[in-house]
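Of the protein chains in this complex, one is absent; all others appear in place.
Then we have chain A:
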Amino acid sequence: MSSTTARVAMPPARGLIPLPGSTRGLLIQVALLVAVIGLGWWFWSNAQANMAARGLQFGYGFLDRSAGIPIGESPIAYSPADTYRRALTVGLLNTLRVAIVGIALCTVLGILLGLARLSSNPLLRGLVGGYIEVIRNTPLVLQLVFWHAVLLQLPSVRQALNPLPGVFLSQRGVKIPALLAEPALYAFLAAALAGAIGWWLLLRRERARQVATGERRPTVLPGLAMLLGFPALSLAAGFVPTVEWPELAGFNFEGGLSLSPEFFALLIGLVVYTSAFIAEIVRAGIQSVHKGQWEAARALGLPPGRIMRLVILPQALRVIIPPLTSQYLNLTKNSSLAVVIGYPDLVSVANTSINQTGQAIEVISIFMAVYLLISLVTSALMNWYNSRVALLKER
(Lines give C-alpha, C1' and ligand atoms only; values in the text may rest on other atoms or scores of the structure.)
Protein backbone atom coordinates (compact mmCIF):
# COMPACT_ATOMS: atom_id res chain seq x y z
CA MET A 1 0.00 0.00 0.00
CA SER A 2 1.04 3.56 -0.37
CA SER A 3 1.80 3.99 3.33
CA THR A 4 4.46 1.29 3.23
CA THR A 5 6.14 2.87 0.20
CA ALA A 6 6.09 6.20 2.02
CA ARG A 7 7.74 4.61 5.03
CA VAL A 8 10.47 3.16 2.87
CA ALA A 9 11.03 6.45 1.09
CA MET A 10 11.40 8.42 4.32
CA PRO A 11 14.30 8.56 6.74
CA PRO A 12 13.68 6.21 9.69
CA ALA A 13 13.18 8.82 12.46
CA ARG A 14 10.34 10.72 10.83
CA GLY A 15 7.81 10.03 13.57
CA LEU A 16 4.09 9.40 13.33
CA ILE A 17 3.00 12.54 11.47
CA PRO A 18 5.41 13.58 8.71
CA LEU A 19 5.48 16.79 6.71
CA PRO A 20 2.53 17.88 4.55
CA GLY A 21 2.35 16.52 1.05
CA SER A 22 3.54 13.15 2.22
CA THR A 23 1.25 10.15 1.99
CA ARG A 24 1.02 9.73 5.75
CA GLY A 25 -0.22 13.27 6.29
CA LEU A 26 -2.71 12.80 3.53
CA LEU A 27 -3.94 9.56 5.09
CA ILE A 28 -4.41 11.18 8.48
CA GLN A 29 -6.42 13.96 6.94
CA VAL A 30 -8.55 11.58 4.91
CA ALA A 31 -9.20 9.53 8.07
CA LEU A 32 -10.24 12.71 9.91
CA LEU A 33 -12.54 13.72 7.08
CA VAL A 34 -14.12 10.27 6.95
CA ALA A 35 -14.56 10.22 10.74
CA VAL A 36 -16.17 13.69 10.84
CA ILE A 37 -18.49 12.99 7.90
CA GLY A 38 -19.33 9.54 9.23
CA LEU A 39 -20.11 10.82 12.72
CA GLY A 40 -22.14 13.69 11.28
CA TRP A 41 -24.09 11.31 9.07
CA TRP A 42 -24.71 8.96 12.00
CA PHE A 43 -25.95 11.83 14.20
CA TRP A 44 -28.12 13.10 11.38
CA SER A 45 -29.77 9.79 10.60
CA ASN A 46 -30.38 9.15 14.32
CA ALA A 47 -31.85 12.62 14.70
CA GLN A 48 -34.18 12.08 11.76
CA ALA A 49 -35.35 8.74 13.14
CA ASN A 50 -35.88 10.26 16.59
CA MET A 51 -37.76 13.25 15.23
CA ALA A 52 -39.93 11.03 13.05
CA ALA A 53 -40.74 8.94 16.12
CA ARG A 54 -41.99 12.12 17.80
CA GLY A 55 -43.94 13.22 14.76
CA LEU A 56 -41.56 16.04 13.89
CA GLN A 57 -39.82 16.96 10.67
CA PHE A 58 -36.61 18.87 10.30
CA GLY A 59 -37.14 22.33 8.89
CA TYR A 60 -37.42 25.98 9.72
CA GLY A 61 -41.10 26.22 8.70
CA PHE A 62 -42.19 26.56 12.33
CA LEU A 63 -40.69 30.06 12.35
CA ASP A 64 -43.79 31.35 10.57
CA ARG A 65 -46.21 29.75 13.02
CA SER A 66 -47.79 31.73 15.83
CA ALA A 67 -45.57 31.46 18.90
CA GLY A 68 -47.99 32.16 21.74
CA ILE A 69 -45.05 33.10 23.98
CA PRO A 70 -45.82 35.99 26.29
CA ILE A 71 -42.76 38.27 26.47
CA GLY A 72 -42.74 40.83 29.24
CA GLU A 73 -40.62 43.46 27.56
CA SER A 74 -39.83 44.20 23.98
CA PRO A 75 -38.21 47.08 22.14
CA ILE A 76 -40.49 46.43 19.14
CA ALA A 77 -44.22 45.82 19.02
CA TYR A 78 -44.95 42.23 20.00
CA SER A 79 -47.94 40.16 21.01
CA PRO A 80 -48.15 36.42 21.78
CA ALA A 81 -50.05 35.96 18.49
CA ASP A 82 -46.88 36.89 16.56
CA THR A 83 -44.66 34.29 14.87
CA TYR A 84 -41.67 32.45 16.32
CA ARG A 85 -39.51 34.48 13.96
CA ARG A 86 -40.69 37.68 15.62
CA ALA A 87 -40.42 36.21 19.13
CA LEU A 88 -36.80 35.21 18.50
CA THR A 89 -36.09 38.64 17.01
CA VAL A 90 -37.43 40.23 20.18
CA GLY A 91 -35.14 37.94 22.19
CA LEU A 92 -32.16 38.95 20.08
CA LEU A 93 -32.98 42.66 20.44
CA ASN A 94 -33.27 42.21 24.21
CA THR A 95 -29.84 40.52 24.24
CA LEU A 96 -28.31 43.30 22.16
CA ARG A 97 -29.97 45.97 24.31
CA VAL A 98 -28.50 44.69 27.56
CA ALA A 99 -25.14 43.89 25.91
CA ILE A 100 -24.64 47.31 24.32
CA VAL A 101 -25.68 49.30 27.39
CA GLY A 102 -23.65 46.91 29.55
CA ILE A 103 -20.49 47.26 27.45
CA ALA A 104 -20.68 51.05 27.55
CA LEU A 105 -21.23 51.18 31.32
CA CYS A 106 -18.69 48.52 32.27
CA THR A 107 -15.98 50.25 30.23
CA VAL A 108 -16.48 53.50 32.12
CA LEU A 109 -16.75 51.81 35.52
CA GLY A 110 -13.82 49.49 34.74
CA ILE A 111 -11.51 52.36 33.80
CA LEU A 112 -12.48 54.31 36.93
CA LEU A 113 -11.85 51.26 39.15
CA GLY A 114 -8.58 50.50 37.37
CA LEU A 115 -7.35 54.05 37.93
CA ALA A 116 -8.51 53.92 41.57
CA ARG A 117 -6.45 50.73 41.93
CA LEU A 118 -3.38 52.77 40.90
CA SER A 119 -4.20 55.70 43.16
CA SER A 120 -1.48 57.05 45.42
CA ASN A 121 -4.01 56.87 48.26
CA PRO A 122 -3.49 53.52 50.05
CA LEU A 123 -6.96 53.47 51.61
CA LEU A 124 -8.72 53.87 48.25
CA ARG A 125 -6.32 51.40 46.63
CA GLY A 126 -6.98 48.81 49.32
CA LEU A 127 -10.76 49.21 49.34
CA VAL A 128 -11.05 48.98 45.56
CA GLY A 129 -8.63 46.04 45.52
CA GLY A 130 -10.73 44.13 48.05
CA TYR A 131 -13.92 44.92 46.15
CA ILE A 132 -12.42 43.69 42.85
CA GLU A 133 -11.21 40.44 44.43
CA VAL A 134 -14.63 39.71 45.92
CA ILE A 135 -16.43 40.37 42.64
CA ARG A 136 -13.95 38.43 40.51
CA ASN A 137 -13.94 35.39 42.75
CA THR A 138 -17.68 34.74 43.03
CA PRO A 139 -19.82 33.23 40.26
CA LEU A 140 -21.83 35.57 38.07
CA VAL A 141 -25.00 33.47 38.41
CA LEU A 142 -24.87 34.03 42.16
CA GLN A 143 -24.42 37.77 41.71
CA LEU A 144 -27.31 37.99 39.24
CA VAL A 145 -29.65 36.12 41.55
CA PHE A 146 -28.50 38.33 44.42
CA TRP A 147 -29.20 41.59 42.52
CA HIS A 148 -32.55 40.25 41.42
CA ALA A 149 -33.47 39.42 45.02
CA VAL A 150 -32.35 42.90 46.13
CA LEU A 151 -34.44 44.62 43.46
CA LEU A 152 -37.49 42.55 44.35
CA GLN A 153 -37.16 43.72 47.96
CA LEU A 154 -37.74 47.32 46.88
CA PRO A 155 -41.01 48.90 48.06
CA SER A 156 -44.24 48.46 46.11
CA VAL A 157 -45.25 50.86 43.36
CA ARG A 158 -47.28 53.10 45.65
CA GLN A 159 -44.31 53.62 48.00
CA ALA A 160 -41.77 53.79 45.19
CA LEU A 161 -38.42 55.37 46.08
CA ASN A 162 -37.89 58.66 44.33
CA PRO A 163 -34.16 59.46 44.62
CA LEU A 164 -34.16 61.95 41.73
CA PRO A 165 -37.04 63.89 40.18
CA GLY A 166 -38.66 61.65 37.58
CA VAL A 167 -36.81 58.51 38.69
CA PHE A 168 -38.82 55.89 40.57
CA LEU A 169 -37.52 52.62 42.04
CA SER A 170 -40.03 49.94 42.95
CA GLN A 171 -40.65 46.20 42.77
CA ARG A 172 -41.85 46.73 39.22
CA GLY A 173 -38.44 48.05 38.21
CA VAL A 174 -37.09 51.47 37.39
CA LYS A 175 -38.97 54.32 35.76
CA ILE A 176 -37.08 57.18 34.15
CA PRO A 177 -38.29 60.11 32.07
CA ALA A 178 -38.47 59.34 28.35
CA LEU A 179 -37.85 61.52 25.32
CA LEU A 180 -40.64 61.22 22.78
CA ALA A 181 -39.49 60.12 19.32
CA GLU A 182 -40.60 63.08 17.21
CA PRO A 183 -38.99 65.52 14.73
CA ALA A 184 -37.87 67.87 17.49
CA LEU A 185 -35.82 65.08 19.12
CA TYR A 186 -34.24 64.11 15.79
CA ALA A 187 -33.33 67.75 15.10
CA PHE A 188 -31.80 68.05 18.57
CA LEU A 189 -29.78 64.84 18.16
CA ALA A 190 -28.66 65.86 14.65
CA ALA A 191 -27.41 69.18 16.04
CA ALA A 192 -25.45 67.35 18.77
CA LEU A 193 -23.95 65.01 16.17
CA ALA A 194 -23.00 67.99 14.00
CA GLY A 195 -21.25 69.52 17.01
CA ALA A 196 -19.27 66.32 17.63
CA ILE A 197 -18.26 66.08 13.96
CA GLY A 198 -17.27 69.75 14.01
CA TRP A 199 -15.00 69.11 17.02
CA TRP A 200 -13.41 66.15 15.27
CA LEU A 201 -12.80 68.18 12.06
CA LEU A 202 -11.29 70.98 14.13
CA LEU A 203 -8.99 68.50 15.89
CA ARG A 204 -7.84 67.09 12.58
CA ARG A 205 -7.12 70.52 11.12
CA GLU A 206 -5.25 71.68 14.22
CA ARG A 207 -3.19 68.49 14.34
CA ALA A 208 -2.19 68.97 10.70
CA ARG A 209 -1.31 72.59 11.48
CA GLN A 210 0.80 71.55 14.46
CA VAL A 211 2.68 69.00 12.38
CA ALA A 212 3.26 71.61 9.64
CA THR A 213 4.11 74.69 11.70
CA GLY A 214 4.60 73.52 15.29
CA GLU A 215 2.01 76.03 16.43
CA ARG A 216 -0.49 74.79 19.07
CA ARG A 217 -3.88 76.38 19.35
CA PRO A 218 -6.59 75.60 21.90
CA THR A 219 -9.11 73.02 20.66
CA VAL A 220 -11.07 72.17 23.78
CA LEU A 221 -13.02 75.40 24.19
CA PRO A 222 -14.03 75.87 20.53
CA GLY A 223 -14.86 72.15 20.38
CA LEU A 224 -17.05 72.29 23.48
CA ALA A 225 -18.68 75.44 22.12
CA MET A 226 -19.69 73.54 18.99
CA LEU A 227 -20.79 70.41 20.87
CA LEU A 228 -23.02 72.36 23.26
CA GLY A 229 -23.73 75.36 21.04
CA PHE A 230 -25.35 73.55 18.10
CA PRO A 231 -27.96 71.74 20.26
CA ALA A 232 -28.58 74.99 22.14
CA LEU A 233 -29.21 76.73 18.81
CA SER A 234 -31.65 74.02 17.79
CA LEU A 235 -33.46 74.48 21.11
CA ALA A 236 -33.57 78.22 20.49
CA ALA A 237 -34.93 77.58 17.00
CA GLY A 238 -37.94 75.91 18.59
CA PHE A 239 -36.98 72.23 18.30
CA VAL A 240 -37.64 71.40 21.95
CA PRO A 241 -37.89 67.63 22.55
CA THR A 242 -40.84 66.62 24.71
CA VAL A 243 -39.89 64.91 27.97
CA GLU A 244 -42.45 62.40 29.18
CA TRP A 245 -42.41 62.17 32.98
CA PRO A 246 -43.56 58.98 34.67
CA GLU A 247 -46.62 59.51 36.84
CA LEU A 248 -48.38 57.32 39.33
CA ALA A 249 -51.81 56.40 37.98
CA GLY A 250 -53.79 53.79 39.88
CA PHE A 251 -51.64 50.76 40.58
CA ASN A 252 -48.84 51.46 38.14
CA PHE A 253 -46.87 54.23 36.50
CA GLU A 254 -47.86 55.79 33.22
CA GLY A 255 -45.49 57.35 30.73
CA GLY A 256 -41.74 57.45 30.95
CA LEU A 257 -39.27 54.73 30.11
CA SER A 258 -39.64 51.54 32.07
CA LEU A 259 -36.81 49.15 32.93
CA SER A 260 -37.95 45.85 34.38
CA PRO A 261 -36.32 44.48 37.57
CA GLU A 262 -35.00 41.60 35.44
CA PHE A 263 -33.34 43.92 32.91
CA PHE A 264 -31.97 46.07 35.69
CA ALA A 265 -30.67 43.11 37.73
CA LEU A 266 -29.02 41.63 34.64
CA LEU A 267 -27.50 44.97 33.69
CA ILE A 268 -26.14 45.67 37.19
CA GLY A 269 -24.83 42.12 37.51
CA LEU A 270 -23.07 42.13 34.14
CA VAL A 271 -21.63 45.61 34.59
CA VAL A 272 -20.36 45.01 38.13
CA TYR A 273 -18.87 41.63 37.24
CA THR A 274 -17.23 42.65 33.96
CA SER A 275 -15.97 46.01 35.20
CA ALA A 276 -13.96 44.24 37.93
CA PHE A 277 -12.14 42.29 35.21
CA ILE A 278 -11.70 45.39 33.05
CA ALA A 279 -10.27 47.26 36.04
CA GLU A 280 -7.52 44.66 36.37
CA ILE A 281 -6.85 44.83 32.61
CA VAL A 282 -6.57 48.63 32.73
CA ARG A 283 -4.31 48.48 35.78
CA ALA A 284 -2.04 45.87 34.20
CA GLY A 285 -1.97 47.84 30.94
CA ILE A 286 -0.91 51.09 32.57
CA GLN A 287 1.63 49.31 34.77
CA SER A 288 3.09 47.60 31.71
CA VAL A 289 4.39 50.96 30.46
CA HIS A 290 7.98 51.26 31.58
CA LYS A 291 8.75 53.68 34.41
CA GLY A 292 11.29 55.40 32.19
CA GLN A 293 8.49 56.57 29.92
CA TRP A 294 6.93 58.51 32.80
CA GLU A 295 10.28 59.94 33.79
CA ALA A 296 11.19 60.91 30.23
CA ALA A 297 7.83 62.61 29.69
CA ARG A 298 8.21 64.48 32.99
CA ALA A 299 11.72 65.50 32.00
CA LEU A 300 10.30 66.98 28.80
CA GLY A 301 8.11 69.14 31.02
CA LEU A 302 4.78 67.66 29.97
CA PRO A 303 1.93 68.20 32.44
CA PRO A 304 0.48 65.01 34.06
CA GLY A 305 -2.72 64.97 31.96
CA ARG A 306 -0.78 65.15 28.73
CA ILE A 307 1.76 62.53 29.91
CA MET A 308 -1.17 60.15 30.34
CA ARG A 309 -2.84 61.05 27.05
CA LEU A 310 0.17 61.34 24.76
CA VAL A 311 2.76 58.98 26.24
CA ILE A 312 1.25 56.37 28.53
CA LEU A 313 -2.18 55.61 27.05
CA PRO A 314 -1.07 54.95 23.46
CA GLN A 315 1.38 52.35 24.76
CA ALA A 316 -0.96 50.93 27.42
CA LEU A 317 -3.80 50.55 24.91
CA ARG A 318 -1.75 48.04 22.92
CA VAL A 319 -1.73 45.81 25.99
CA ILE A 320 -5.30 46.62 27.00
CA ILE A 321 -7.28 46.16 23.77
CA PRO A 322 -6.98 42.38 23.16
CA PRO A 323 -8.10 41.26 26.65
CA LEU A 324 -10.71 44.03 26.66
CA THR A 325 -12.19 42.52 23.50
CA SER A 326 -12.58 39.16 25.15
CA GLN A 327 -14.26 40.84 28.14
CA TYR A 328 -16.81 42.48 25.80
CA LEU A 329 -17.44 39.09 24.24
CA ASN A 330 -17.74 37.52 27.69
CA LEU A 331 -20.31 40.10 28.70
CA THR A 332 -22.37 39.41 25.58
CA LYS A 333 -22.17 35.66 26.11
CA ASN A 334 -22.87 35.99 29.83
CA SER A 335 -26.03 37.96 29.05
CA SER A 336 -27.49 34.55 28.18
CA LEU A 337 -27.62 33.91 31.95
CA ALA A 338 -30.75 36.09 31.75
CA VAL A 339 -32.63 32.81 31.62
CA VAL A 340 -31.81 32.27 35.31
CA ILE A 341 -33.67 35.40 36.44
CA GLY A 342 -36.33 35.41 33.74
CA TYR A 343 -35.26 38.23 31.44
CA PRO A 344 -36.54 37.38 27.93
CA ASP A 345 -33.25 37.32 26.04
CA LEU A 346 -32.50 35.20 22.97
CA VAL A 347 -31.63 32.02 24.88
CA SER A 348 -34.64 32.37 27.15
CA VAL A 349 -37.07 32.79 24.23
CA ALA A 350 -35.29 30.01 22.33
CA ASN A 351 -35.62 27.69 25.31
CA THR A 352 -39.37 28.30 25.47
CA SER A 353 -39.60 27.78 21.71
CA ILE A 354 -37.85 24.40 21.99
CA ASN A 355 -40.19 23.30 24.76
CA GLN A 356 -43.21 24.25 22.66
CA THR A 357 -42.19 23.03 19.21
CA GLY A 358 -39.64 20.30 19.92
CA GLN A 359 -37.55 21.66 17.01
CA ALA A 360 -34.43 21.58 19.18
CA ILE A 361 -31.81 21.30 16.44
CA GLU A 362 -33.22 24.19 14.43
CA VAL A 363 -33.66 26.58 17.37
CA ILE A 364 -30.26 25.78 18.89
CA SER A 365 -28.61 26.17 15.49
CA ILE A 366 -30.23 29.60 15.17
CA PHE A 367 -29.01 30.99 18.48
CA MET A 368 -25.57 29.44 18.23
CA ALA A 369 -25.19 31.02 14.79
CA VAL A 370 -26.32 34.37 16.20
CA TYR A 371 -23.79 34.24 19.05
CA LEU A 372 -21.00 33.21 16.69
CA LEU A 373 -21.91 36.12 14.42
CA ILE A 374 -21.92 38.58 17.33
CA SER A 375 -18.54 37.22 18.47
CA LEU A 376 -17.04 37.54 14.99
CA VAL A 377 -18.37 41.08 14.44
CA THR A 378 -17.14 42.28 17.85
CA SER A 379 -13.70 40.72 17.31
CA ALA A 380 -13.50 42.23 13.84
CA LEU A 381 -14.37 45.71 15.15
CA MET A 382 -11.91 45.46 18.03
CA ASN A 383 -9.17 44.05 15.78
CA TRP A 384 -9.67 47.00 13.45
CA TYR A 385 -9.36 49.39 16.40
CA ASN A 386 -6.38 47.43 17.70
CA SER A 387 -4.57 47.69 14.37
CA ARG A 388 -5.07 51.46 14.46
CA VAL A 389 -3.64 51.65 17.97
CA ALA A 390 -0.75 49.43 16.97
CA LEU A 391 -0.07 51.65 13.94
CA LEU A 392 0.08 54.72 16.15
CA LYS A 393 2.92 53.06 17.98
CA GLU A 394 4.82 52.33 14.76
CA ARG A 395 4.90 55.98 13.71
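Heads up, the rule we're going with is that a contact is a pair of C-beta atoms (placed from the backbone, for glycine too) under 8 Å apart; a residue touches a chain by one contact, two chains touch by 3 or more; residues count from 1.
FYI, contacts and distances are computed from a predicted model.
J.: Given that one chain of this complex has been left out, which of "Heme exporter protein A", "Amino acid ABC transporter permease", "Diaminopimelate decarboxylase" or "Peptide/nickel transport system ATP-binding protein" is its protein name according to UniProt?
T.: Its record in UniProt gives the absent chain the protein name "Amino acid ABC transporter permease".
J.: Of A:P122, A:P163 or A:G305, which residue touches the hidden chain?
T.: A:P122
J.: From the list A:G38, A:P80 or A:P139, pick the residue that touches the absent chain.
T.: Spelled out, the listed residue whose C-beta touches the missing chain is A:P139.
J.: Suppose we count only contacts with the excluded chain; which residues of chain A make the list?
T.: Chain A touches the missing chain through residues 13-20, 25, 28-29, 32-33, 36, 43, 46-47, 49-51, 53, 119-124, 127, 133-134, 136-142, 145-146, 149, 329, 333-334, 336-337, 339-340, 347, 351, 354, 360-361, 364, 367-368, 371-372, 375-376.
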